[in-house]
Structures are given as C-alpha cells and as structure tokens.
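Here the complex is missing a single protein chain, while all its other protein chains stay put.
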Amino acid sequence: MTVAAQENIVRTSQSVRVGIYLALIVFALFYLLPFGIMVINSVKPLIEITEGNMIALPREWTIDPWLSAWSTAQIGVEPTGLRPYFVNSIVMALPAVAISTALGAINGYILTKWQFRGATLIFGLLLFSCFIPFQIVLIPMARVLGVLNIAGTTYGLILVHVVYGLGFSTLFFRNFYAAFPNELVRAAQIDGAGFFRIFWRIMLPSSGPILAVCCIWQFTNIWNDFLFGASFASGSAAPMTVSLNNLVNSSTGVREYNVHFAGAILAAGPTLLVYIIAGRYFVRGLMAGSVKG
Amino acid sequence: MGFLNINGVSKSYGSLKVLHGIDIEVEEGEFLVLVGPSGCGKSTLLNLIAGLEDITDGEILIRDRVINGVHPSERNIAMVFQSYALYPNMTVGQNITFGLEMHGVSKKERKIALDEVAKLLRIENLLHRKPKQLSGGQRQRVAMGRALVRNPDVFLFDEPLSNLDAKLRVDMRTEIKKLHQNLGTTIVYVTHDQIEAMTLSSRIAVMNDGYVQQLGTPKEIYDNPQNIFVATFMGSPAMNLIPAIVRALDDGTVAEISLYDGSLEHLPFGRADMNSWDGREILLGLRPEMITDEESADRKSQNIARIKNRIEVTEPAGSDTFISMQAGGKSIVARMKSDIDVKPDQVFPFAINMDKAVIFDPVEGIRIQANISS
Amino acid sequence: MSMNLTTTDQDLKTRLQNWLPKIVLAPSFGLVVFFVYGFIAFTLYLSFTNSRMLPSYEWVGWQNYERLFQIREWDIALNNLVIFAILYISICTVIGLILAVFLDQKIRGEGVLRPIFLYPMALSFIVTGTAWKWFLDPAIGIENTFHLWGWQSFSFDWIKDRDMAIYAIVIAAVWQSSGFVMAMFLAGLRGIDDELLKAAQIDGASNFNLYRRIILPQLRPAFLSAFVILGHLAIKSYDLVIALTGGGPGNATALPATFMYSYSFTRNQMGIGSASAVIMLLTISAIMVPYLYAELNEKKR
Partner (left out) sequence: MRSILSVKAAAVLATCISTSTASAQDVEVLHWWTSGGEAAALSVLREDLSESGYGWVDMPVAGGGGSDAMTVLRARVTAGNPPTAVQMLGFAIQDWAKEGALSNLNDLANEQNWSTVVPSALQAFSTYSANWVAAPVNVHSTNWVWANSKIMAELGIEQPTSWESFIAAMQAAKDAGYTALAHGGQAWQEATVFDSVAMGVGGPAFYKAAFIDLDSDALGGAQMVEAFERMETLRGFVDENFSGRDWNLATAMVINGEALFQIMGDWAKGEFVNAGQTAGEEFKCFRVPGSDGTVTFNSDQFAMFKVEGSAAEAQLAMASAVMSPEFQVAFNIVKGSVPARTDISDEEFDACGKLGMAQLAQAAASGNLFGSMAHGHANTPSIQNAMYDVITAHFNGEYDAATAAAELVTAVELAK
C-alpha cells in the first residue's frame, strides 16, 4: 500500500492488507462501542433516553448532564457534583502511585543488582501478593487502620494502595533491571558511587519506559479502585469512584442516565488521558522488559 | 614485595571452588595479562582485585596495603569493562568525570582532568554526546578515559577489545600498548585472545580451571610452555602435539613418529637426554614455524630433522602458507613462506627444527623437564 | 597465609553496602508479610470459626468447608469460573495475538488504533457497566438496534438467558482485557530480531509458517505473562459480574469472587465466605506457584 509497508519483513499481498485493515477497523468499532454509547447518551435529554433507542444520535443536543454531573448533581445530601471527589482522587492517587512506584523501583534494583541469599524467595512472596483477592483483606485491614488511627482518611487509603501495589511495581522494575547490565553498577561502584547514588544517578535516569508502564498500571488500578475507597475513605474523603457509584447506583430513586454517563466519562477522564497520551510508552516499556517476566 | 600482590587467593561460590590459591606478584609499571578460556577464573580474579566480589581465602595487597574488604572505590583502581559500561543517561564528559565527582573533586579540577584525558584520547569533540551516539571504538576510548582520569594505582581491563571488529581491535591494541608505554601505569588485563596477550603484556598468566597454569614473559610462555594446556592455548595455529615413541638408538635417542603412508621416521632429540624414556610414549610439541622447507630452516639450529610427507591441504594466509599433513596419526600444521610452490597430494621434504621441540608426558600433560633443550 | 574473612574485616563502606539493600528492602517485605500473608493466615483461621457478621474466634473445624460444598451456588460459581477462565484467557489471547500481528504489519494509523484497543483497560466496570448492560440488553441494545435496521430475525439475548449469560460476561471481559494482551504481544513482536525473520524467509518459509514456526515460539515469554495476568484477572473478576448481571439471571453468573463477597458481607456468613476465599487462594496458588518456581529458577541460571 505504501512504500513503508513494503519495507516490512513479512511481505503481504495487497488483498491481504486490505483484509487486515478491515479487520482492524471492525475491532476498533467493537472497542469503541460501549464508550460511544456513553458519549451519545450523555448529551441527550433524559426523556430521549427513557423512551428511545440507545444507539440513536440525540435529536436535541445538550451539555447540561455534564455540567450537572460535574458541579451540581446530588452526591449524598450535598449537591456538589463530582468535582470535590475528583480532587480527593487526585490527592490519593498521586502519592500512592509515587510511593508504590518508588518502592517498586528500589525493590527491583535491590532484587537484581544486590542479590543476596533469599532474594528470590522474597521476590516470589512479593509477586504472589499480586494475586490475593482484595475482599479478604477488608476486615483485618480495617482493624489495622483503626489501630493506626488513619481509618477513614486519605492517608489510610494511600497506605492500602501502596501495600497492594507493591507486588506489581516490584515485578515491573525487577524484570526491567534484570536486563540492565551489571557492569554499569560495577563501574559505578569503582567510581565510588554508593547504593543510593547508583540508583539515583545511574538506574533511575535510564528507567523511563518502565516508569511509564508502572505509573500507568498503578494509576489505573488506584484510580479505578472502588472496594478500598468505599470501605476506608467514604464520606468527604471518598474518591471519585465511590461518589460516581453514589451518583449512578441509587437504589430507590429516579435515575438520570444522561447525568450518570456524563459522570462516568468524567470519572474515567484521567485514566483515559493517561492511556491515550502514554499508550505508546506502554508498549515500549513492556518491550523493555516486562514481557520477559 | 611487588606493587600488586595476590597471595594464595581462593574464591568459592558455595561448594564450587573457582579459584585455587592464586599467587601472582605484579611490579609497578608492569602489564600483566590474565589469559585463558572462558570459565577459567580470570574475570573472577579481576573482580577480586577490583573488590567487586569478596575474597574467600588469601589476600590481595596494593602498595603493601591489604585491600581485602576495602570498598572498590577506596582501592585506587580503575576498570574498563567489556561492554564499556558507559552510563547511558550521561554525556561522555559526565561519564568520564563521574568518578571524580563521587570522590569530591571540585568542578574546576574535574574540567582540567577531563580536558587532559580527552586530548590524550582524541575525543575532545565527543564530550557532549550520549554513549548511544558513539561508535564502538569511540565508546572504547571513553571507557578508557573514564579509567585514566582517575590516575589510579592499577588499571583493570576486562576483555576491553572483544566487542570491536577485527580492524579496530588491532588499532586499539596498539593504542593501549602506546598508552602503557607513555604513562607507565600498572595494568592487569583479562582476555581470552592469546594474540592480545602476547602483543600487549610484559607478563602473562595463563589460567585454566581456577589455577595459574604458567606465569611468565610472552617469550617464556611461547617457547617454554609448562604443560600441554599452555602449549596448545598460546599460539596460532596451535602447537602441534605429535604422538611419538622414544627410541634409544646407537647414534642417539630419537622420537619415532608415523607418517602419511604408515612409514616410521626418527627425529633425533639432539642434546636432550631422553634415555630414561626409552620405549615410552611422549607428545612431541612442535610449533608450526618449526616445520618448514629446507630453505627456510633456522640456520642457527644445531639439530634439523628431515622428513618427506604428503601434503593434504594448503592454506595461503598472505604472509605465510599453512600446510596440513598427517603425522603420528594426527593432522599437523606447518608454516611455510607464502611463495612456496606446493600442491595437495604432493610428497614434499620438510625440515624440522628439533632444537626448539618440547616434550610432554601424555599421561600427566606436563613438560618433561629433562629435556630443556638449550 | 590463608584465613577466613568475616564482615568485621571489611571497611565501613563495604559493610554498609552489604547491609543497605536488606535494610531498604525490609519495609516492603515487612508490609507484604503482614498485610498479605498475615491477612491470609487470618482468613484461613476465620474459615475454621463460626464467624458470621464480624469475626468470631469460636473454632468449628471443617464445618464451613462441608457446608460450602453443599451450597448449590458455590457449585455454579466454580463451574462458571472454569468456563469463564478458559474462554476468557483463550479468546483474549487469540484476539490479542491477531491484533498484535495485524498491527505489526507497518499499519498506517497504528498510533490511532493502538490506544483504541488499549483504552478499555483504563476503564473500570463501575464506569462502563451501565453501557454494557444496555448494549447487551435485547430490548434496548444491539438486538433492538438490528431490529430497527430491519434485520428482524437477529437475536442476541445471552445476558437474559440462564445458560448463555456467562458467555455474555466473557464478551465484556474480553473487551476489557484483549487490548492489553495485544500490547504485550506487540511488545514481544517488536522485540524479535529482524535477522531471524530474514533468515527464515530465505529458507523459504511462507508467512503462515513464519509466524507459526518462528515468531510464535519466540513469544513464549509474552504468552506466559499474558496467561498469568489473565488468570489472576479471571479469578478476581468481581466488578464485571456485579455491573452486568449482579450474578443473575438467578445465580447463573455467580463467580467465586462474587460468592465470597456475598457470603462474607451480605449474608453474614463470614466463616463460609472465608472458606471460599481459602479455596480461591489455593486455586490461584496451584496455577501460580509452579509458574513462579519455574520462572525464578530459570532466572537464577
């Protein structure tokens, strides 16, 4: 089709390429559909939704649902919209992502470049912790947060996310650093750099791709978490997902679907943005080591 | 005491012992090459000197100071790695001065040192590039620059040329040699390439299986290998080891070898006293250049043996032509002048310089010392 | 001359260097031991008690496990998990692989397509649940739309069908994760040495054989990673079911995770809930431990 295409090692005929494009477009439509439904219905008046076809375009376009979801919709007794909770989520997610990523990075560094007896076992234990069903930790975690006196606060939530994010962040960095030449560390040692200095000056500046993967992964998981958010930080400290759920899931009241969809898109905004902007670093970062895990 | 002393150093990983009581003494300004096949322990020994691994047993001294347990950066050594280990995130200039920075050298002094080294290595125009923008040879220079700038007591080189292409390798080899001659620094250099070892070193330690097989000047190693391993490892093409039987005849002791047609030929030992080995098998060690045509035979030699043998393969190699033939039931190689006019299957008269022949015990694999020929 | 060196013979810097990594790793290790393994132990203990609304410490032996396996819903949940996990993992892998191979053909607009395939992973089902529910609902969703467009015989009512609902859930789950799998395979494909492909082409391999014999075997690490990540997502699937069917019609789409939540928190049968959690953990271990063991031992060598 193009000159560039012919440079590909695997040569394909013109007709095959047309087929490939068709298939890719069909898949793309499938992937876009649910989100498309949300967008279309978020700009319709409610009456069009309850009586009409969900895939139909709006007869009358409106952005009121968006405004309502953002700043005036009733979340609990307060007509605040999602805005304050958006801030909560940011305040929670940024430190949690930063801390769990930082710990994961230094753990990965230790587990690959400063191996000691039992390091593999420790890594195995850290890794297996990724697979624990979170429901079982609710009650004991609540007790611990209570004892630490941070139950119901953003701090508590940050702690929880850091703890359960450690497994994956360590996995990412360990696999990345495993491919990082040991000689660099040795050279730096001879140059007189110590444990932290090697990490800070040599390892970290070269970790761009995997930092991107880890941050995307952690941010998505932490931002989207509902269970921990609802259990450990509800009320005014509640994250976005909890308030979105309060908006969407009221059980015995009138449902404003257009507002719900607008709210859902708002709630998903940051993660979507991260994926779209950083998506290519994601593949690059996976390439740089984490698929080898 | 030497400048760098390695005294009875052993290294074990758990129950696996990779170095067995190594003793080496290096004088100031000496260029010591550790050579051996991969897994022989040479790199481990280098790491022990650098302090990158812990010594299991024994001690290492630099300038009479025991450096066991001393942090690598406090040993006043510098190291050039096989992969160069340039910090990918730093510019060339930052790479070179990182060590100085870590040692608290002021920015101004660092600049002076950097300029000096850059000039020495002719990399002034590269200082602001990142390592991945450099060619292999340039990286190699930067890596050396990083070592040089520290002005260390001992330079450690870990196979620094093995990632370069053949042409560059020869060039860089010469440069390293020049650098050593000009600066007079003490160097410990690890390689698996025996030509590098021969060309660069003032002394060579040939290592195998965690032992130093032989320690000596390149000439000693080449001419007087102490055992079969050293004999075959050093030199290219390798030394021919021809199975032979010692015969004590009336006119002197000879080595009896079989030729291409099964006929037996007697090669006289000359002055060497091999009477006690009468009737026993030996391995007769002959470097390819000791087997030539009559014209090229060493005029100074006291003891030239002549045989006729069939040529199997000829390999012109520019300056020389290598010829393979059968002897003692094995294929052996002779080194001839390049303009020699021979063809495969031709039966040709060869002259063998028995003065320089070395004799090994085929069972023990060691040199039969009775036979020091000169 | 020979002597044994102990740490006391090392200088301060070296000694510090030997200890620092362990000291720095210790907090993470401590956190995980306490918050993961401690809590698992706690759950294990609870599964042998008569805990109902809140944890209680009265030992009842194996009773919870005996009851658990008499509960029909648990049977359904386990069966569903098997169906769900097999379909979810294999379909995600196949679609992810196809998309990755297609995208790797120097496709124009890859920069647009890739985020489209990837974005569902960014969204939780709290966000997309309602849209999915509508989409799958025959009265207002895809079936209705096709009817409106004139394809009257079109029928797609899996979400309402007791026997098919679990497959509808698979569709939504595949939608969410297959793009992520695509990214992993794409990364794997991009990492393959071009020279190898050239060599294979010179050897006369057709495109199909090139992929089957040369490329796919090289993607083994990506396959393994995908398997582990998908496997753990399958076992932990919760939001998905709650958002799409709430476990219905009837209990037809219950999964162990929804079962566990329901018994632990909604039904005040924490003992049985804990027992089901223990069974879940054992299942995860049965998959993960051999994988981890093989993987970590290989790395050591």
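Chains here go by letter, A, B and C, matching the order in which they are written, and residues are numbered from 1 within each.
Simple rule for what comes next: a contact is a pair of C-beta atoms (placed from the backbone, for glycine too) under 8 Å apart; a residue touches a chain by one contact, two chains touch by 3 or more.
Just so we're clear, the structure is a prediction, and the values are computed from it rather than from any experiment.
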Quiz item: In the intact complex, which of the depicted chains does the undisplayed chain touch?
Solution: A, C
Practice problem: Quick one: say which of C:Lys22, C:Arg67 or C:His147 touches the chain that got left out. | Solution: C:Arg67
Practice problem: With the full complex in mind, choose from C:Thr93, C:Asn251 or C:Ser274 the residue touching the hidden chain. | Solution: C:Asn251
Self-check item: Touch criterion as defined above, residue of A:Ala69, A:Ile139, A:Leu166 or A:Ile190 at the omitted chain
Solution: A:Ile139
Quiz item: In the complete complex, which positions of chain C touch the hidden chain?
Solution: 27, 52-55, 67, 70-73, 133, 137-139, 157, 159-162, 165, 242, 244-252, 261-262, 265-269
Quiz item: What residues on chain A make contact with the chain left out of this view?
Solution: 50-51, 73-79, 95, 98-99, 102, 106, 138-139, 141-143, 145-153, 155, 158-159, 162, 196-197, 199-200, 230-232, 234-238, 242, 245-256
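By our rule, only the chains that are shown with their structure count from here on.
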Quiz item: Chain adjacency by touch: line, ring, star, complete or other shape?
Solution: complete
Quiz item: When the contacting C-beta pairs are counted for A-B and for A-C, which pair yields the higher total?
Solution: A-C
Quiz item: Which integer distance in Å separates the CA centroid of chain A from that of chain C?
Solution: 15
Quiz prompt | Where chain C touches two or more other chains at once, by residue number | solution = 13, 17
Self-check item: For chain A, residues contacting two or more additional chains
Solution: none
Quiz prompt | Complex interface listing, chain B residues touching chain C | solution = 7-8, 10, 21, 51, 54-59, 68-71, 73-74
Self-check item: Complex interface listing, chain C residues touching chain B
Solution: 1-5, 9-11, 13-14, 17
Quiz item: chain C touches which residues of chain A in the complex?
Solution: 1-2, 4-5, 7-12, 17, 20-21, 23-24, 27-28, 30-35, 37-38, 41, 53-55, 103, 106-107, 110-111, 114, 116, 120, 122-141, 144, 162-164, 166-167, 170, 178, 194-196, 220, 224, 226, 241, 244-245, 248, 257, 260-261, 264-265, 267-268, 271-272, 274-276, 279-280, 282-284, 286-287, 290-293
